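And now, chain A:
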Amino acid sequence: MKKTFLLVISLLLILVMTGCNKKESIVIYSAMEEERNQALKEQIKEKFPDLNIVVQQMATGNIAAKIENEKENIEADIVLGLETSHMENLKDYFADLSDYDTDMYLDGMITSNKYFLWEKSSTNLIIDNKYFKEHKLDVPKTYEDLLKKEYKNLIAMPDPTTSGTGYAFYLNVVNIMGEKDALAYFKKLKNNLREFTTSGSGPTNLLKQGEIAIAMGMTSQGAKDINDGYDFKIITLKTGAPYNTCSSGIIKGKENKENLKEVFEWLIDEANRYDKENFMPDVILKDQNNKVENFPTDLKMADMKGIDDNKLKEELTEKWSSEING
Partner candidate 1 sequence: MARRSKLNIFIFIFLLISVVFPLINMVLQIDFSNNSFQNLIISGAFKEAMFNSLFVTIIGTVISVLLAFFVSFTLNRTNIKHRAVLKLLITLPMLIPSISHGLGLINLFGANGIISRIFDFNIIGSVGIIIGSVIYSFPIAFLMIDDGYNYIDNNLYDTAEILGLNKWQTFRKVTLCYLRKPLLSSFFAVFTMIFTDYGVPLAVGGKFITLPVLLYKEVIGLLNYSKGTMIGLFLLIPALISFLFDTFFKDYTISDGNSKKYVVKANKLRDIITNIGVYLIIIFITILLGSFIYYAFVNNVVLNNTFSLIHFNYVINNGIDSYIFNSLFISVLVAIFGTIISYFTAYVTARVNNKFVKILHLLTICTLAVPGIVLGLSYTISFNGTFIYNTFIILILVNIIHFIATPYLMAYNALQKVNPNYEVVAKTCNISLFKIIKDVIIPCTKKTIREMLSYFFVNSMITISAVTFLFNTRTMPLSLLINNYEGNMMLGEAAIISLIILIFNVIVKGVIYLINRREHRMECMYGTN
Partner candidate 2 sequence: MVSLEVKNLSKTYNKKTVLNNISFIVNDGEFLSILGPSGCGKTTLLKILIGIETCDSGKIIKDGVEINKLDPSKRNMGIVFQNYALFPNMTVLNNVMYALNIKLKNKKQAKEKSLEILKMLNMEEHINKHPRELSGGQMQRVAIARTLALNPDIILFDEALSALDADNKLILKKELKEIQKKFNTTMIFITHDQEEAFSLSDRVMIMKDGNIEQIDTPHKIFNNPASDYVKSFVKDHLIEKVRSIEKCTGIDL
């Protein structure tokens, strides 16, 4: 009996120790897609070869939940690309960034001293061109068009309650039609579409698998897919392209960590620029030089009034949750 007891104790000790192994490292929680994170990791290796920087990908909702839960105990030091409405809601847990230089941004992009804009992601319809040609379908031009019978089960939209991309569409329709009519519209749309996906990249994923023909998704992803060889087309509705924003910040209490200031400065400057020019061409920086082919220039932006209003978001998503339930 004694032997087993000792064994158990030593195991427990190992467990505790392994978990608490504190190599001095900087942890970044990133809500970006894997490909963008991968590029970021490679740049970090080049720029900071001696530092131990960990980039952990996590869905936007997960990051927000973790911050709300763990508060300052969270292991993350920097949060990258979290939906701005979440950032605004959780800003008390973020450090003050007044000392950082924000010259590289276009005017009006910085709206808070607790977080900086990371991306403005426009959304559009991305259609399977091959499928449309084969089935001789008309290209949808308005939200109402999406209710047509010929598109039944061929459409997917991200769920506004879990995805910022989805919320962008939702808010836009609310701004166009008014809340009551918007909800009625989406009830009808629910009958016509295949599903509301949990993640923002869900619809474009389904499109790539050939499961649907119309994805309501991120313009940048559509462009990337076209560049990868898929026969897709980006369609902007008459009412313009809805958009959502994501931001980055430093968790309160971590701002004085060794090397952190240097890393964050680099992130919002060089890394930011690289990411925007190569993956997310919606313009937020001065002299942004977009390298993504097939990304539509001069996009007409839709009416996104209230996109950063977290209270409004809570109300609208609550209504969605009760009445639409995608």
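How were these candidates chosen? In short, all candidates are chains of the complex that A comes from, given by their letters.
To be clear about the criterion, a contact is a pair of C-beta atoms (placed from the backbone, for glycine too) under 8 Å apart; a residue touches a chain by one contact, two chains touch by 3 or more; residues count from 1.
What you are looking at is a predicted structure, and each value in this text was computed from that prediction instead of being measured.
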Exercise for the section: Counting any copy, say which of 1 or 2 touches chain A in this complex. Expected result: 1
Problem - Contacting residues of chain A [partner candidate 1, same complex] - result: 11-12, 15-16, 18-21, 27, 33-35, 54, 56-57, 59, 61-62, 64-66, 68-70, 73, 75, 153, 159, 161-163, 190, 193-196, 198-199, 201, 204-205, 208-212, 228-230, 314, 317-318, 321-326
